[in-house]
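Handing you this structure, nothing more for now.
Just one protein chain is left out here, and the rest sit where they should.
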Amino acid sequence: MQRGYWIKSKPNYNTLSWRENTLGHMLIAQGEGGLALVKLLQQRCPVQPLKVLFSGEKYTDILNGFIPEGIDVFASDEEMLCELKSQLSECLMGTQFYVAGDEAFIWKVMDELAVYGVQERDVEKELCGTIARSVYCVHCKTIDKNVHHNIHLCSYCNRYLFVRDHFSRRLGAYMGVMVDAEVPGDIPARQEIYP
Amino acid sequence: MTIKFKQETFRDDYTFSNSPASIRRFPFPFDQDQYMYSVNIEPHTKGEPGSYVEFAIDIDEHYVAECEDKKIVLDQDPDRYIALPHMMDAQWDMVELVMESLSEDYPELFKLTKDGNNWHWINKPLAIDQTFVFGDQSTLPMEPFEYIGRQVQGDWVILDQRDNNLFADMGIVTTQADWSSAFDAGMSFQEWHGPVPHAHEMGIFDRALKFLLNMQYGSPVRRLNWTMTVNPRLDTSPENYPVWGPDNVSVTPVNVGEKVHLRVELQALFRLPRSNAIAFSIRCYLISLQDLVTYPRWAKRLHRVLKTLHPDLIEYKGLTNYHQMMIDYLAPMDDGVDIGLGTQPE
Partner (left out) sequence: MTTLTVKVADVEQVTDVVKHFTLVPENGELLPHFSGGSHIIVSLNINGRIHRNAYSLMGSTTEVDSYHISVRKQENSRGGSIYMHEEVKPGSILEVTYPVNLFAINKMARRHVLVAGGIGITPFMSQISDLNRLGYDYELHYAYRSNEHAAFREQLEEMCGDKVYFHVDSEGSQLDLKVLLSHQLLGTHVYICGPDSMVKALHLTAKDLGWPENHVHSEQFSAPPMGDEFKVKLVESDIELVVPSDMSLLEAIEGAGVDAPFLCRGGACGRCELEVVECDGQLQHNDHYLSDAEKLAGNKVMPCVSRARCSQLSLKL
């Protein structure tokens, strides 16, 4: 493809920044996403109520220091997502959401928010840590996580897949298509491009 | 009107072929010597008698065979059919649209009688005779949209309109040109068009979306889209790429006329009344190059379009391996004379 071509379904992320006019803010982060929260809170602590859900160890003391209400720390992403589900059912309209972490995490959170009609453009999202991808094998429908290479061996059907940029928010994964369907065995060089 | 339905296959031994009448009425999409994407939407109004746009939904000689192929695909991969729970009104809208259109336009083949909500549907080509209560799912052998979707040619994607956008929340997709309905399910209009080159920067999807959001019941629209397929295969899904992929490198200068098919999609869009959804039908027509060139004007036009096609489109449409072979095949048929605008065969 000509230079400048990109697939428009590929998500874009930004650096977290405060949004005005809200009833309250909910910050949800994991791992290196904690640093994104630190950067955000170092700018200022907003007037409105703050709720922070964090799964990770590294930044908890700093974050606790910033936030008078304290933060909720979880031992794992799964535990945190479980608590998020229950909190969201009582959340009010006017709550602003901020998400930071790796891509798989971001879309798991977005999936919970989507249940309540919260749209992508209304959520601050910062990609932190690894840019490894989840890959959906379009042939056997298996989703493999933590893929760092442009060519990936499907863990179920053993086909070599080209990792496309076409992304499904619902699945939180990029499409993988058999790379040597036309000439079996003709597989391009495998490169680590999602470190 | 009687149609002689063919018994033919769109896979394995590929016994598909077009009759001379079918060749002549083919939806040739190129009205000028160069092709680029555009918002080529026009009102879906009654066209010339015998043409592919005479009626809202076109039934042709391939009807029975295509319904059989659809059944094979759905049996192998039920995920080709999806209907999210909030789309039930749209399911019934579709039953009404298809049954009313077919019974009105092809009365020798389809019959619909209504007594309030008690409907009686007869589909002669598929030997179906069904009474049911419109609105009561339990009176049909399967979900309403699946029931009627299996009795009409082509893919249908039903879009829920919300958030100033359109979402693919329901669909029956078995003849797609290399996109995955299982993967794209739930995507918005711009998202599922993500991979298309150039068109986004040209503003085509922005304009098309705004137009579609304002579409009205009773005023359907249509447009044509095109690509090429090696062998008359309908199911060119990414799921089955391992099956049809090797065909792409099997084209030779000797077999290019016979194997390479122009694949044209007649896309029609209908606003649905009860659900306010938009029904998007993608109806696929195939013709081999050797049949196409029996009309010299089409041979010349296609030659010129392929010669000047943008490299990104050649790649996106999967033509790379045999693009030059097609040009070499058509070149001797093109005398370079100006043939004017228009898609007509002669």
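Note that the chains take the letters A and B in the order they are written out, and that residue 1 is the start of every chain.
Note that a contact is a pair of C-beta atoms (placed from the backbone, for glycine too) under 8 Å apart; a residue touches a chain by one contact, two chains touch by 3 or more.
Everything numeric in this text was worked out from a predicted model, so none of it was measured.
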Displayed chains contacted by the hidden chain, counting the whole assembly: A, B
Residue of B:41, B:305 or B:327 in touch with the missing chain, whole complex considered: B:41
Residue of A:7, A:27, A:63 or A:118 touching the missing chain in the full complex: A:118
Of A:38, A:88, A:132 or A:151, the residue in touch with the unshown chain: A:88
Candidate in contact with the missing chain, chosen from B:219, B:252, B:294 or B:344: B:219
Interface with the undisplayed chain - residues on chain A: 19, 21-23, 88-96, 115-119, 122
Contact set of chain B toward the excluded chain (per top definition): 38-43, 86, 89, 93, 160-164, 206-208, 210-211, 214, 216-219, 221, 273-276
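FYI, only the chains that are shown with their structure count from here on.
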Complex contact set, residues of chain A against chain B: 1-2, 5, 7-10, 119, 136, 138-139, 141, 159, 164, 166-171, 175, 177-178, 181-184
Chain B residues touching chain A - in the complex, by the definition given at the top: 79, 163, 180, 182-187, 190-195, 197, 200, 238-239, 241-242, 245-246, 248-249, 311-312, 315-316, 321
